[in-house]
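The next block holds one structure in the form of structure tokens; read it before the comments.
Of the protein chains in this complex, all but one are displayed in their positions.
Here is chain A:
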Amino acid sequence: MTIYSFWVFDRHCNCIYNREWTQVVNPSSSTSASASSNTPTASLTGSINSKDNEDTAKLLFGTIFSLRNISNKLSPSSTTMTSANSLKSFATTNYRAHYYETASGLKFVAMSDLNVKDLQKELRFVYERIYVDCVVRNPLCPVDFKHQGKKITNGSFIHGIDRFFGTL
């Protein structure tokens, strides 16, 4: 199981966290339509909240946003307590993007290789145990990232994410 990158978007549509893990770079994979995450300069350990991702982040958000809206439209009505037809993942030739959204509008996205079929449980875990514990319960860490460009820079969150995805 390989996870290439992980993203968090807040309800103001801003990317508030992104993490890329750079594997041994396979040049052919960067032609894929989805996030070409392997920037030539990236070190072996990858990057956190790197600025040159801004465009990728916007594109990724746009894609997710549209797919999510269309999947909502596809199902005519939803029964109570279960959310409507919701987007879980989509795939390209080289990547699969996994998506999890909370009722409060936070969006968690992870890019993996095609062998990873489902990361819903894992993304939920990230929200419930890492985001809630390290960001929400940390009184000095902001929870509303209204101003564009603000990111989660909290050490325990970054560690938590790395540790968790490291175990996958």
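Worth pointing out:
The rule we apply is simple: a residue touches a chain if its C-beta (ideal position, glycine included) is under 8 Å from a C-beta of that chain, and two chains touch if they have at least 3 such contacts; residues count from 1.
Here, contacts and distances are computed from a predicted model.
Of the candidates "UDP-N-acetylglucosamine transferase subunit ALG13", "60S ribosome subunit biogenesis protein NIP7", "Trafficking protein particle complex subunit BET3" or "Elongator complex protein 6", the chain left out of this view carries the UniProt protein name "Trafficking protein particle complex subunit BET3".
Contact with the chain that does not appear here is found for just one residue of A:54, A:118 or A:144, A:144. In the full complex, chain A touches the omitted chain through residues 11-13, 58, 61-62, 65, 78, 80-83, 102-106, 127-128, 131-132, 136-137, 143-144.
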